[in-house]
Every structure is written in structure tokens, then in C-alpha cells.
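Got a structure for you, written out below as C-alpha cells; questions coming shortly.
Yeah, one chain of the complex is gone here, protein chain that is, but the others are all in their spots.
We call the chains A and B, going by the order they appear; numbering starts again at 1 in every chain.
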Amino acid sequence: MPRAGLRARNHPAWWAFLVHRVSGLLLALFLPAHFWLLSQALRGEAALDGVLRWTEQPLVKFAEIGLVLLLAAHLTGGVRILMLEFLPWRDWQKTLAALALGLCLACGLAFALAL
Amino acid sequence: MSVLQVSVWRGAGDGAYQSYEVPREESQTVLDVVTHIQRHLDATLSYRFACRVGMCGSCAMTVNGVARWTCRTHVSKVAPGGRLEIAPLANLPMVKDLVADMRPFFDKWAAARGSFVPTATRRDPFAAVKPDSPERRAIDTAIECIGCGVCHASCDVVAWRPDYLGPAALNRAYTLVEDSRDGARRERLAAVAGDAGCHACHTHMSCTERCPKQIAPTASIAGLKREVSRALLKGEL
Partner (left out) sequence: MNPRREAWLWMVQRASAAVLAFCVLVHLATMIFAVRGGLSAAEILGRTRGNIAWAAFYGTFVIAVALHAPIGFRAMLGEWFGWRGRSMEMAMILFAALLGALGFRAILGVVS
């Protein structure tokens, strides 16, 4: 059975969708762990410090940059969708996707530099 | 090169690609290639066309994985390496070879209430639709749709949710929602709302990317989302 495949999907808005959905999925899976980590403060300041020390490892720091990129990507992609759906239609939609990507990367860079 | 290697889908759902060699010509379109195969190589090949000049949309097929009007697709543009893969339009049942069953496409058109419901009689004065009113301008490109099925074939949500009404049906519904003369607004908004309707559109914009008439169904569907929301908040849905 012939299928459309990647050839029909290779355009900016489609990639923007994929990034948005995958980043949302990964963030949603990450959140419970994030909340659990912070709730360690209920056991006292030392307990929270203990968990924070664990996050000092280079691999975790690297993952944190990834998470910030995911969050920035999901935010910028989401704002793009809100603009497409609620603002009057304009023909520079592709530019919106590029703009979203640019802002996302800038954010990730800012975080990485701050580390 | 002087010869094209053409892979054409033969049969229906359980069919397969068959290879043909077609002489390369100047200004050749994919429809020319299909016609050559049927006339000179294999008379059993079934395919659709009508106007041959990019007005009717009958010749829509999948060319190298992308839905196109074959009469408006130059071989030089899509097959620089001399290889073509031609299949029927996606997301529709196959009848035979390059012929897709358009019935589900038009069934969805009807399900989205894509037909005008009049409110005036012959005794009423002519309806006045101002050409520069926001409602009329919002549907200016959308009313050009000729129901060719390219957008429906290009939409991944249609592929993932077979009951999704699809870009063409929803685009048509939008043109009627914005038509001040139409009398079925409430029923139509109810028909296009929900997971099988406008709310399933994720702005992939493949429809807008592929429409041979440069219509943006994504824009119409966004308009429907806003209209449905308005009706919902007013308790009119």
C-alpha cells in the first residue's frame, strides 16, 4: 500500500508540529520527577541540598540544558500556534516557525552560559 | 537522459508497483507520462483526467510521495534523476491502479454540512454581501476550492483519524459559516466541532503547503475554531 512518508512532510510547519508534540511528551514525563525532587524540601533543607548535589553531575547538567531547550521549544511553538489560531491570518507563517526556533535556541544558550 | 524509469501502482489495496520505461520529452508533465503508458505500453492502466490544463483537479495523484495535479507537474521539476513513482491519491480507498474512490471525501463534505442553506425567497430583495466586509474577505481564497482531494491526501490527521472531516470539508464549512445569507450556522458549527472536526487540526499545514489553488485550509479551520468557541461561550452550540 503506498504511503505518503517523509517526502510529503518535509516542510517547516510539519517539523514545528513534531518538535512541539515530542517536547510536550518529554516534558510531561519529566514533570512528576521534577515535583518529587522539589518536595524533598518537606524533609528539611539538608534533604533538598542532598538532591541538588546529585544534580551537580555533568551528565545531569547536560540533561538540564536539554530540558530548558525542550521547555523553550514547547513555549515558542505553542505561542506560534496561539498566534495562528487567534490572530488574523498572515502569509508569513513560515517566518513564525523560524522565529520560534531562534528564540528557543537563544533561551537554551542563555541557560547554558549561566551554568 | 532520454528515458524515464517509472514505477506505477497497479491493482488496489493488495496491488504492487510495476515498472515502465517512458521516453523523455521536453516540457513533459506527469500526466503525459501516464497517458503514454496507457496508450503505448499497457492499455490496462486505469487513471483519471479531464481538462489537462490545471482547472478541474481530476488528475490528482501521488507523485514521488507527494499529492499533486499531474497535468501541472513537470517531470523536470520532480524527477531530475529520471525516476518517477506514481500512485493513487492517499487517504482514500483504491478502486484500481491510479483511481481513488472519492466517495468518502464527499461524504465528509456532506457530514460537515458543506452545502448552502437558503433563507430568502424570490420575493425578497437581492442579498447584499459587501465585498470588503471582514466576513467576505476572510473567505476570499477559500471559496476557490474545487474539491480535488489533494489537501485531504496530504493531511496526516486524516491518516491518523479516519473519521477526521479533513481540510477540504472544513474549509467549505467555513465559507458557509461566514456567508451572511446562509441559514444553518448552528447546525454547521455543531457538525464541525470536536475530535472529528476542526479541533483535531494541529496546524501541520500540509494542506496549505500542497493546495494547487494556494488556499489555506489551516486558516479556515482556525476561523472555525474561533467561531465554535464564540458559539460555545454564548451557549449557542
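Note that in this section a contact is a pair of C-beta atoms (placed from the backbone, for glycine too) under 8 Å apart; a residue touches a chain by one contact, two chains touch by 3 or more.
Just so we're clear, the structure is a prediction, and the values are computed from it rather than from any experiment.
Contacts of the undrawn chain with the visible chains, over the full complex, involve A, B.
Only one of A:13, A:72 or A:100 touches the chain withheld from this view, namely A:72.
For chain A, the residues in touch with the chain missing from this view are 21, 24-25, 27-28, 31-32, 34-42, 45-46, 48-49, 52, 55-56, 68, 71-72, 75, 78-79, 81-82, 85-86, 107, 110-111, 114-115. Although one chain is not drawn, its touching partners on chain B can still be listed: residues 157, 160-161, 190, 193-197, 199-200, 202, 225, 228-229, 232, 237.
The working rule: only the chains that are shown with their structure count from here on.
One finds 34 Å separating the Cα centroids of chain A and chain B. Within the complex formed with chain A, the residues of chain B that make contact are 9, 13, 17, 62, 64-67, 87-88, 90, 153-154, 156, 159, 202-206, 208-210, 216, 218-219, 222, 225-226. Against chain B, the residues of chain A that register as touching in their complex are 1-9, 11, 13-14, 17, 21, 81, 84-86, 89, 93.
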